[in-house]
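With one protein chain removed, the remaining protein chains of the complex are shown where they sit.
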Amino acid sequence: MKNHPSASSQPARPGSPLDSSGWLLAPAALWGGCFFLVPLLIVLLVSFATRGVHGGVVWQFTLANYGELLHPIYIVIFVQSLAYAAVTTCLCLVIGFPFAYFIARAPRHLQSIWLLVILVPFWTNFLVRTYAWMFLLRAEGLFNGWLLHWGLIDEPIQMLYQPVAVLIGLVYGYLPFMVLPLYVACERLDPTLIDAARDLYAGRMATFRRVIWPLVKPGVVAGSLLVFIPAVGAFITPDLLGGARTMMIGNLIQHEYLVVRDWPLGSALSFILMALVILLLRGYFRVDRRLSLPQVSQ
Amino acid sequence: MTRGGFWLKLATAGNVLFLYLPIAVLIVFSFNASRLSATWQGLTLEWYRLLLTDQALLEATFNSLLVAGVSTVMSLILGVMGALGIERLAARYQTTVDGVILLPLIIPEIMMGVALMLLFVTIKLPLSLLTVVIGHVVFNLPLVMVIVRARLRKLDPQLSEAARDLGAGTWQVFRRVTEPMIRPAVIGAGLMALTVSLDDFMVTFFLAGPGAATLPLKVYSMIKAGISPEINALSAVMVLASMGLITVSLLIQRRSSS
Partner (left out) sequence: MPESLSTDRPSSSGVSPGRFSIEAEHLVKRYGAVLAVDDVSLRIRPGEFFSLLGPSGAGKTSVLRMLAGFESPDAGSLRIEDQSMADVPAHRRPVNLVFQSYALFPHLRVGENIAFGLEMKRLPRREVLQRVGDILAMVKLSGIERRWPHELSGGEQQRVALARALVNRPAVLLLDEPLSALDQQLRQEMQVELKSIQEQVGITFVCVTHHQQEALAMSDRVGVMRQGRLVQVGAPRDVYEQPANLSVARFIGESNELQGRFRAIGGGYGTLDSSRIGSAAIKVRGPSESGPHDDPIVLLLRPEHLRILRENLPDSYDNRLPGRIEKVLYGGHETHYMVRVGEEACWKVVTSTPRGDDKSFAPGEQILVGWHADDGIVFPE
């Protein structure tokens, strides 16, 4: 280590107290502590407290909130959320992979234009994008209009407020999160490796299975996570596109906090959701390290 | 390759259609004269005129801009300082801090919203635009730090050493060497923070008190009240605004990279 004077963790010059301390970090750390860590702590504490008569919090320790979550009604909503998120992730992967691969193989100067094509919807307000689907799927919407016009149906189909509408909304909302990391992974894939596989007698399927897939797997895992995590905690999409039956964890949390005003239960719910996400991420970083290990470039 | 190429192109066309058809339809129908029908009834700018006369909407827009502006500036100041601060830490702490920074960006937004709401209720700070700004800084700050930190890490440490060697003090090194080199990243981070803040619904939803509605909150309540061509018009304006922001940020990036 001594022989690396240009390592980025350059210790400060002596006589320069400004540099030798990380005081510059202090305001940001303080902000994060006060308005991020402390609130999370409060959520944790409240999740073990008792609900007050008028909706407040009574500081009396109880595990009842977590116990209540074992009620089938909550279990169903949890399972349903996980299922929605999982199906959304798979759909995004199947839809997004060819797209990402296509962009990565496009000529350089076109790639940035293609990325822009993804970024425009990505930066468009989520509410607006969800509303767009309400507009298309409603009984008087364009899809029903076309189907009626072509005589395929006699009366409008109920598309909105159905599970399928929620799925469409989730896939639409999070597809860019899948395409971007997949694109990065595909772009990094050396095309001569594909030539090499074909030269070594691998057909189209074998080339995909044995060479392309293992090499883009880090991107697949990253993209899946980026889709799954927001999808499992989604609120807007099921709220606007889903019916009464399609409640997800996010809606449940909102419901408990703002409608029922059962904060302890809402906190327990939020905490379970966060624990789930953190577990997933821990798994990811473990997998990521394993996947990227043999790929350190020469 | 030709067979595979065909399917790839088909899939790509499908993706583009999927991504753009809803937005395009939305915008086209914002000019439709009929209030209810999904069929074309003639061109009108009536819905845009209605937007301009909607006092509550204009107020929400103003609130959004105010919140986005203030929270972006605060995030930039704290974030750039913080990113520079991380540089000065010992290497083993840097990795930890880099990981901790990411937390606010990856936990579910709704979680952040309810947690902050509980905090403000606990310390009895009434919900208002102030609490919204505080909340927005919580997610914009790590965003700025991640972007600026990525840029700082790419800088050659010998550059600041060279400046020191030539007699520059700490502040001068920052002003004359470091700051000009991270400026594109800072501008990019600022635009990103601005966009994220303008778009945020979830955190604002839990933190905005009565009378502190931002644009997304207003849009949400409009949508909840039912589909109307005004929302289409508003959506079209918002789509164009975000496209404008992207264009500006790309132009800045291109200029700084050349």
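Quick notes on this structure:
A and B label the chains in the order they appear, each numbered from 1.
Quick note on the criterion: contacts are C-beta pairs under 8 Å (C-beta built on N, C-alpha and C of every residue); 3 or more make two chains touch, one makes a residue touch a chain.
Worth saying up front: this structure is predicted, and the values here are computed from it rather than measured.
For the chain that is not shown, the touched chains among those present are A, taking the whole complex.
Between the chain not shown and the residues A:Leu63, A:Val79, A:Ile153 or A:Ala206, the one that touches is A:Ala206.
Interface note: of A:Leu41, A:Ala196 or A:Leu279, the residue touching the hidden chain in the full complex is A:Ala196.
Hidden from this view is one chain, which touches subunit A at 190, 192-193, 195-203, 206-207, 210-211, 214-215, 294-298.
The definition used in the following text is that only the chains that are shown with their structure count from here on.
Those residues of subunit A lying in contact with subunit B across their complex are 6-10, 12-13, 16, 18-29, 31-32, 35-36, 38-40, 42-43, 46, 95-96, 98-99, 101-103, 105, 116-121, 123-136, 138, 140-142, 144-145, 172, 175, 179, 204, 229-230, 232-233, 235-236, 240, 250, 253-254, 257-258, 263, 266-267, 270, 273-274, 277-278, 281. Residue ranges on subunit B touching subunit A, taken from their complex, read 4, 7-9, 11-12, 14-16, 18-23, 25-26, 29, 36-39, 78-79, 81-82, 84-91, 93-94, 97, 100, 103-104, 106-112, 114-119, 122, 134-135, 137-138, 141-142, 145, 153, 156-158, 161, 164, 170, 195, 198-199, 201-202, 205-206, 216, 219-220, 223-224, 227, 231-232, 235, 238-239, 242-243, 245-246, 250.
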